[in-house]
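Only a single protein chain was left out; the remaining protein chains are all shown in position.
Right, chain A next:
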Amino acid sequence: MIEARDLHKAFGAVTAVDGVSFVARDGEITGLLGPNGAGKTTTLRMLYTLMRPDRGEVLVDGIDAAGDAAAVRRRLGVLPDARGLYKRLTAYENIEYFARLQDIDADTRRRRIDALVAALDMRDIVDRRTEGFSQGQRVKTAIARALVHDPRNVILDEPTNGLDVMATRAMRTFMLRLKQEGRCVLFSSHIMQEVGALCDRIVVIARGRVVADAAPEALREQTGAATLEDAFVKIIGSEEGLAA
């Protein structure tokens, strides 16, 4: 479970996040939706302890991120916005590097990597150097290395960004699988169909604040809009930054 409590973050005079609170529960997929520049990435960065909030707190499985960041990181699997690989290492070596940093013993390491390679359908690329990988192959590798320590909670920042149709479908299937395994899945997106199709709960962020937090159907009813798209436009108050 991931809990954000009244998060604030400013960069100089610019307030990026201005009082964000929500809860992402286990066994659910929570979508963080908002136009570009709404503060999604900054919020996520605070959740996975890369940034320290100016105010407010982050709890992961009840552990305070400010108190024990390492324990929080062990419980988080993170696919950040930046997902570069080491191109002179093979996909396997890339994943193994992170497994070692997670302090996983050799046997478990091999077992987990094999399982992830099977689940992500990347057997044919696992022993290739990642130089020249397609966007989809790169994301698969990045996800495998993010989940190699079998975390209870998974944070994905715009996971389908830059993926083609097939890769996007595979990604959605994979996220549903994570949910079925009882994990807490939190992902950000600015694509409404994706959020509507996947999420048990939608948190809408605009201008650094949470403007809605409900299940997809509830959101439609709340706004009285016919489609989800209309609902978003009503909530955010403009069509700016929303992609169909």
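One rule holds in what follows: a contact is a pair of C-beta atoms (placed from the backbone, for glycine too) under 8 Å apart; a residue touches a chain by one contact, two chains touch by 3 or more; residues count from 1.
The rule is simple: contacts and distances are computed from a predicted model.
This complex has a chain not shown, and the name its UniProt record holds, of "Acyl-CoA dehydrogenase", "Monosaccharide ABC transporter membrane protein (CUT2 family)", "Sodium transport system permease protein" or "Cell division protein FtsX", is "Sodium transport system permease protein".
Touching the chain that is not shown, out of A:A146, A:L163 or A:C184: A:A146 (per the contact rule at the top). Only one residue from A:I2, A:V78 or A:I125 touches the chain missing from this view: A:V78.
Annotation: of A:T43, A:Q102, A:T160 or A:S188, A:Q102 touches the absent chain (contact as defined above).
Taking the whole complex into account, chain A touches the unshown chain at residues 45, 48-52, 69-71, 73-74, 76, 78-89, 93, 97-98, 100-103, 142, 145-146.
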